[in-house]
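One chain of protein is taken out of this complex; the other chains stay put.
Letters A and B name the chains as they come in the text, with residue numbers starting at 1 for each one.
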Amino acid sequence: MTIIDKTADVPAPRGSTENSGPLLDVRDLHVEFKTRDGVVKAVNGVNYSVAAGETLAVLGESGSGKSVTAQAIMGILDMPPGRIPQGEILFRGEDMLTMGYEERRKIRGQKIAMIFQDALSSLNPVLTVGYQLAEMFRVHQGLSKKDAKAKAIELMDRVRIPAAKERVNDYPHQFSGGMRQRIMIAMALALEPDLIIADEPTTALDVTVQAQVMDLLAELQREYNMGLILITHDLGVVADVADKIAVMYAGRIVETAPVHELYKRPAHPYTRGLLDSIPRLDQKGQELYAIKGLPPNLLKIPSGCAFNPRCPKAQDICRTDVPLLADVTEQDGGELPGRGSACHFWKEQIHG
Amino acid sequence: MPDALEATVKDEALDAVDAQAKAANASKAEKPRSLWSDAWHDLRRNPLFLISAVLIVLLLAMAIAPGLFTSADPRYADLAKHYLQKPNWGNVFADDWLGYDGQGRSIYARLVYGARASISVAVVVTVLVTVFGGIVGMLAGYFGGWVDTILSRVTDIFFGIPFILGAMVVLTSFEDRALYVVILALAFLGWTQIARVARGSVITIKQADYVMAAKALGASTPRILLRHILPNAVAPVIVVATIALGGYISAEATLSYLGIGLAEPTVSWGVDISSGAEQLRNEPYVLILPSIMVSITVLAFIMLGDAVRNALDPKLR
Partner (left out) sequence: MGRYVARRLLQMIPVFIGSTLLVFAMMYALPGDPVRALAGEQTVDPAQIAQMKKDLGLDLPLWHQYLNYLGNLFQGDFGTQIASGRPVADIISDAFPITIRLALFAFTFTVLVGISIGIFAGLKADTLRDRGLLVLTLVLISIPSFVLGYLLQYFFAFQLGWVDPNVSTEAAPGELLLPAVVLGSLSLAYVARLTRTSVAENLRADYMRTAVAKGLPRRRVIGVHLMRNSLIPVVTFLGTDLGALLGGAVVTEGIFNVQGVGYAVFEALRHREGATVVGIVTLIVVVYLVASLIVDLLYAVLDPRIRYA
């Protein structure tokens, strides 16, 4: 294969040295949707940041607001019914929410790209994959049809699609699920963006293929030194690739931590519950733990801590006061960089 | 008696599957509300639905009891009043407020009495077409194979013949143009549309899990057809039938206008449009007034069907 030769063309890692600030900085983001049943508050004050070469995993159940946050960053929210009442999304220090349509469009695909969950429905069914890949070069770089097609084949090679040259004129439905997701990755990678947002990139795939796709993504990220936001509900996927984790619940971040710290010592009962509900080989014979109750109705988020109706440790204060994301420290007050928890009783949770 | 026991178990299982079919019928909507009640919830708020419902009630009342709306006789001709147009806006709904036609008959009375012929033709045609087309479509869709091949080809034969042209040919073979002749002519050619819709929706429903389950449990074919397929296939058929009803009103008027549908002395909007066409240049209102009635009626039924379709199809929300 020619992959090894290709790595030589890759430009030197960017971002890491030239500016020290984060690549992307989301500040106090709120998103709501107007529906016929009322206003759905999907995101309620999310803060997170990603630096070049860094991988942030955003974890949460469906409806936790993790995908909506990503769509807000990409600027692909349906507005209306969606609305961003407050917040900032800074890309290299500039607020994208105040930019004009054209300015944002030029960031999309070129600087920030997105990989979607269901590649079959996310690729246009009536256009060949070659056309859809080449389109990136034709639109953003003004390449001719022929040159763009050659680049598309090159890209398909890069994501290790066998017989790329023969398959470039095939349609999405003619590929297997894993191959389709590779095409999605190739499309996101086409213009070597600074940041990639991957929204559950492996959820729709077979378990055996999941690992391959995840490895490919991690490898390419390292190679290009890109920032990566990995959105998932699967704790298993996260452990190997992420640097840090943000756990979301009901449109808020409830816990942030460097990846291994979180597994070792969760500081929020929700994270604890998620960890406990992973099946483990050494607990054979025991009943599998499951968080009680249902995810909250976003039309009527419970007062206080949104998790309180499902929380085994809920107290009166949890039903009245919204816990803020507080810095988590060691028992002796020693600093734990990058850790935070939105629980009134994080001390008991982590140290208890 | 293991056999008897098995029979009861099977019956219970079948009932459970039936319940599931009902649930499937209901769960198409996004919430636990049932399909129809969810649709009703939507419809009550839809102004187009409300307007069309009120119009249809009024028109039906006109067709059933024209005497409530006018005391004049639509056939009473007073040639002295020939084309006498006296829009009597001060006394709306008086017998003469819309003036008189070429033979000095009250236009208002003719409009009111015309409702019966036009609407009854359309309603009866729709019922015939829905029953016949529905049965053909359901059998073709459910049994597939050669039954489908034959029924679909027969449907194609009728579908290929242009509707109005075909109706013209049928109608010329009858000397007498009574109501039932027009009804038969329209139904003879009109059933194909319903058959196609019914066939399509039965094929979709046939593959649903609850039908598979009922089959696996050995439910009889009539039971599957009547308790599982029919209730779930009926919604799209009703929608298409409602919209088609509007089309038949229009078709009746067209045929009467061409002089081969209903004819004098039957009072119908189509007949009046036909006679009004002769004096279009000088007395346009004689043609325009019955045309408006036809259009309003067609519009009411189409709007109703359209509103029901949108309410039943959560995908379009």
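The criterion applied here is as follows: contacts are C-beta pairs under 8 Å (C-beta built on N, C-alpha and C of every residue); 3 or more make two chains touch, one makes a residue touch a chain.
Keep in mind the model is a prediction, meaning the values are calculated, not measured.
Here the missing chain is touched by one residue of A:M74, A:L195, A:L262 or A:I291, and it is A:M74. Considering the full assembly, B:I288 is the residue among B:I64, B:V147, B:L226 or B:I288 that touches the omitted chain.
Remark: the omitted chain is touched by one listed residue; of B:V127, B:V181 or B:L299 this is B:L299. Check B:A77, B:I164, B:I203 or B:I238 against the missing chain and you find that the one touching it is B:I164.
In the complete assembly, the contact with the undisplayed chain comes from A:D118, out of A:E61, A:E88 or A:D118. By the touch definition given at the top, chain B reaches the unshown chain through residues 48, 153-154, 156-158, 160-166, 168-170, 172-173, 175, 246, 250, 253-254, 257-258, 260, 273, 277, 280-281, 284, 287-288, 291, 294-296, 298-299, 302-303, 306, 315-316. Touching the omitted chain from chain A are residues 71, 74-76, 78, 101, 105-110, 113-114, 116, 118, 121-127, 135-136, 139-140, 171, 173, 187.
In this text, only the chains that are shown with their structure count from here on.
Chain A and chain B, compared by their mean Cα positions, are separated by 52 Å.
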